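One protein chain omitted, others in place.
Let's turn to chain A:
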Amino acid sequence: MSTLTQQDTFQALFAASPENFHSIRNSGKESFLNQGIPAVKAEEYKFTNISKKLDNALTNFSTALPFEVTPSQVKSALFEGFEGDVLVFANGAFLPELSSTIEGVEISKLSDKPETSLGSIAKASKDPFAALNQASFVDGIFISVPKKSQIERPILLLSFNKENLGQVIQPRVWIEVGDFAEVTFIDQSISLSDSAYFVNKVVEVKGGVNSQISYYRLQNEGKNTIEVSNIETDILKDAKFTSVNISLSGDMVRNNLSLNLLGSNSEGNMFGVYLLNGKTHVDNHTNVDHTIPHADSNELYKGILADQSRGVFNGKIFVRQDAQKTNAFQQNNNILLSEDAIVNTKPQLEIWADDVKCSHGCTVGQLDEEALFYLRARGLDKLSAKGLLLYAFAGEVLEKIEEESFHNHVVNLIQERLGSKF
């Protein structure tokens, strides 16, 4: 019998959780105990057996503590050309002393903002890991961008993770963006150890009327990292939220991304690339909820899978009865570079309104041999030709990254991985 399915494994986490956010924690715990850790056959976790993975990898299911990060570590983690503000975290704990202060933006530890409505966007009842985080997170960050402010410089959420005993890191992020405000976040984690640890992250974003929010994320952690994240956002009238998620490594990664379109003329964009090798397993579960008429959602995820890697894509589009004149587009394309790589892709459409434009498509294929030969016949070596084709495949998503230095950083990482520069 696995130890994780016996829920007392989690008692250590509950016991170590602080006293603040008392009622929120209690409802999180209750919700977690109701749902339990996903069983092997659980529909939502069918292709991603996270329970077994945790059982095998973690020897000590307890809370990871913050540790000291040096300014030089922060400096060397910044990618070339980055000109923005940095918020630093160690095992999920916010480190104000190493972080920028950003004019016009309120930033504090969650523990200093007890009135925050944690769990009101990423609801504990929807996912056991969101519930677990809500029950037992230690501290986190509160970010508030005031009304009408245009934050020109990107804000980098830079997390350092380090565990030797295979513990649990539970970042908790609350972002609120006022009406008509504009801001770009870059979410990046750095592994300081190669040993197994579990990150269980929750990010809630509350976007105001006519706000414009970009949330870029790079997952390029140690090869033994196990990660579950729940990122959820409420998008109000005339507002736009764009997520670009780049997954390059890890052991098992599960991303739950949910966009709630709550006001007319709102726009939700979900873009992603997963470029995987070794035995990395990345599961992107996305969910867009069209609750009102005249809102648009666009989704494009592209996967390149080598070796024995595995990709899972599940894209849910939920169009409620009132949500007439919805435009919802979804596309997932995959290239398998090896016979041992696997992709499971599934669109999941639930449409209750009758006047909607909705399209979806998914493909799983190999590298186009015709194209490869064509390029080689012009003198390009095989590696460059492959790289050029794969890069072109991913490029359609990468060009959605509007922050130039981050775009270049991701392009460099991907070209390096693809084995050529051009």
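Simple rule for what comes next: a contact is a pair of C-beta atoms (placed from the backbone, for glycine too) under 8 Å apart; a residue touches a chain by one contact, two chains touch by 3 or more; residues count from 1.
Definition applied: contacts and distances are computed from a predicted model.
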The complex's invisible chain, by UniProt name, from "Xanthine dehydrogenase YagR molybdenum-binding subunit", "FeoA family protein", "Phenylacetate-CoA oxygenase subunit PaaC" or "Iron-regulated ABC transporter ATPase subunit SufC": "Iron-regulated ABC transporter ATPase subunit SufC"
Listed residues A:Asp322, A:Asp381 or A:Glu416, member touching the removed chain: A:Asp381
Omitted-chain contact residue, chosen from A:Ala15, A:Leu165 or A:Ala392: A:Ala392
Those residues of chain A which, in the complete complex, touch the missing chain: 368-371, 373-382, 384-385, 388-389, 391-393, 395-396, 422
